[in-house]
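For this depiction, one protein chain was excluded, whereas all remaining protein chains were kept in their positions.
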Amino acid sequence: MASAELTADARRRPLSGRRLRFGDVALQVVAGAAAFGVTILVLLIVWKVVEGARPAIEKYGIQFIWRVAWNPVVGRELYGAGSFLFGTAITSIFALILATPLALGIALFLTELAPGAIRAPVTALVETLAAIPSVVIGLWGILVLAPVLRSTIEPWLHTAFGFIPLFGEPGTTGASIFTAIIVLTIMILPIVSSICRELFLGIPHELKEGALALGTTRWEMVRGVVFPYARGGIAAALILGWGRAIGEAIAVTQVIGGGVYVGWNLFSGGDTLASKIAASYQGASTNLQAASLIYLGLILLVFSLIANILAQWIVRRSARKHGITRGGHA
Amino acid sequence: MSTTIEPTVRVETRRTPMPPRERLESIFEVEGLDAIYGAKPAVKGVDMKVYKNLVTAIIGPSGCGKSTYIRCFNRMNDLIPGFRQEGTIRYHGQDICGANVDPVAVRRMIGMVFQRPNPFPKSIHDNVSWGMKVLGIKDDVNERVERALTQAALWDEVKDRLKASALSLSGGQQQRLCIARAIAVEPDVVLMDEPASALDPIATKAIEELMHNLKSEYTFVIVTHNMQQAARVADMTAFFSISQGGEGQRFGELVEYDATEKIFTAPSDSRTEDYVTGRFG
Partner (left out) sequence: MSAHGMGASPLQIKNLGRRKAVNRVMELLAWLAAAIAVAILGVVIWSVAKRGASELNLNLLTKPPIPFSLTNAPQGLANAFVGTLVVVGLATLMALPVGILVAIYLNEFAPASIRNGITMVLDVLNGVPAIVIGIFVYGLLVVGHGQSGWAGAFALACLMLPLVSRSTMEILALVPNSLREASLGLGVPQWRTTLSIILPQTIGGILTGTVLAVARVAGETAPLLLVCSLVGPQINWNPQHALQTIPVAIFELSESPDPADHARAWAAALVLLLFILFTSLGARWLANRSRRKIAAR
């Protein structure tokens, strides 16, 4: 960015009589401290989470990660992340499967199909969906969505497709992994679609014209030019959406029903890493239980960081690739 | 009968002289064409016949609507919101401006090469083959790719690296690749919107040679701001200029359309004469 170079330049070429002003130093030090403070903050977060989980790490080691157990009864305490890891995986992956075609469809609609008058309002509406707090979506999930799912959708899916283990015996309250998947889909939809929308808007117009001028249909052009060009960005969007899904604690805990469950029946209750923490934190009776919950948080943090850094790396790589190609040779 | 003038441009003898006018077959008949962006007309009242298997050049000062005009032929202006077209363009007798005509079908027969090379972010081979495959040409793909690249005078330079990215080519090569891509689907007409304006003279020459050689298979319509290029390459030349309308509107209109020799040596209209002698524009 030119401004930083410019002012850095001004520093390196002092005019006659220009001395290092206290104000300049002070501002740079204070602002720099703030900036590096952010780095310290992130490191502190990691440190504190590890420290909080230490009692559980020392007692259970690595095996905690896949152990399926959560028994808080004093004297027979045994904790493990296995079922919650499973819950996180199954809810986030299914939510991603549902949200991806919807998000791509919305992004394509907004960039290729929407007539001028409705383009802006629909874009704003989709962004608004992102602004709804998770606790409100969760409230709606328990009180509106879950009853509907329990009374109509889940029984229907069970009778029609019950031979698929996914659609087993429905529960009694409608709070289930399935409901959580629907809620998570709603929550990650706006993020993925708005990133994809920005991507599609950034595709050079000449590329699309070149394809259409050959006599291809709009869809053929999208498949042949838009998707390949935006491939990296779409991947990053999906990863970011997935990261959001695994981190969502509140809405999920409101609708997922709770329990230690590893199985294929989506209509069963269960828990994810995040939802278990939110559900059990206040009632954590022993230090070991609290530390085990924090251990869950540590696992969640690791996955989030991986997703975040992966997405950032993809974006940087894709930006460089397109940067080179757009600059071009003569 | 106007006297011959001293043009600033030498009209070179072309290798294949144009057949006499009676034996020319028209492929486009433009009648009363107006091209309008929103409330501002870009081009008004054009009447013109484009002839088959010739190179037709469209010249004129900048802002006279040449690009807009040529994009009417393959309905590319449809992509611009607020654009509308009046009048007719008959292609082999069928009006392609009508609302009931599918632009996709039009563009299949009437291809386009753009001012700046716009190859797809794919390999060289795939750039040429993608269009074919999508449009349903599934047999002999590799042979067709080779033929298109040969016709575009690019084959020798890329035959050993067909899998390389198209973006690793130079500008002139990329433009020839775009030409290969356009002719690979075997259109009827190829429209060229200032195809060499972003290129160096050597690349420009290669493209002009190409048009000469392919004239027998395709019909070319080329927009160019370079009079010398028009003189070298075109059989027929259309000169557009900017006119003032009521309410201070400026729009382009067709001033003169004739065999290239006539335009450059004995133009009928004084505006044409002013332009080709460099007195203005």
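Each chain gets a letter, A and B, in the order it is written, and its residues are counted from 1.
Here is the rule we use: a residue touches a chain if its C-beta (ideal position, glycine included) is under 8 Å from a C-beta of that chain, and two chains touch if they have at least 3 such contacts.
Because the structure is predicted, anything quoted here is derived from the model rather than measured.
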Omitted chain touches shown chains A, B
Touching the hidden chain, out of A:I45, A:I97, A:I164 or A:L201, is A:I45
Of the residues A:P55, A:P170, A:G224 or A:G243, I need the one that contacts the missing chain. A:G243
Just one of B:V104, B:I242 or B:A259 touches the chain that is missing; which is it? B:V104
Of B:E29, B:D78, B:E157 or B:E186, the residue in touch with the unshown chain: B:E186
Which candidate, A:L110, A:L199 or A:A213, sits in contact with the chain we can't see? A:L110
Option from A:V74, A:L143 or A:I164 whose C-beta touches the chain left out: A:L143
Where the missing chain touches subunit B, by residue: 91-94, 96, 101-102, 104-106, 108-109, 132, 135-137, 185-186, 188
When the complex is taken as a whole, what residues of subunit A touch the one chain not shown? 1-8, 10-11, 15, 18, 21, 23-24, 26-28, 30-39, 41-42, 44-45, 48-49, 51-52, 101-106, 108-110, 112-114, 122, 124-126, 128-129, 131-140, 142-144, 186, 189-190, 193, 215, 217-220, 222, 240, 243, 246-250, 254, 274, 277-278, 281-282, 294, 297, 300-301, 304-305, 307-309, 312
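The rule we apply is simple: only the chains that are shown with their structure count from here on.
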Between subunit A and subunit B, tell me the centre distance in angstrom, where each centre is the average of that chain's C-alpha atoms. 49
Would you pull the subunit A residues touching subunit B in the complex into a rising list? 116, 204, 206-207, 209-217, 220, 224-225, 228-229, 324-325, 328-330
Residues of subunit B touching subunit A in the complex: 74, 76, 79, 81, 104-109, 111-112, 114, 116, 118-122, 130-131, 134-135, 165, 167, 169-171, 178, 181-182, 185, 187, 200
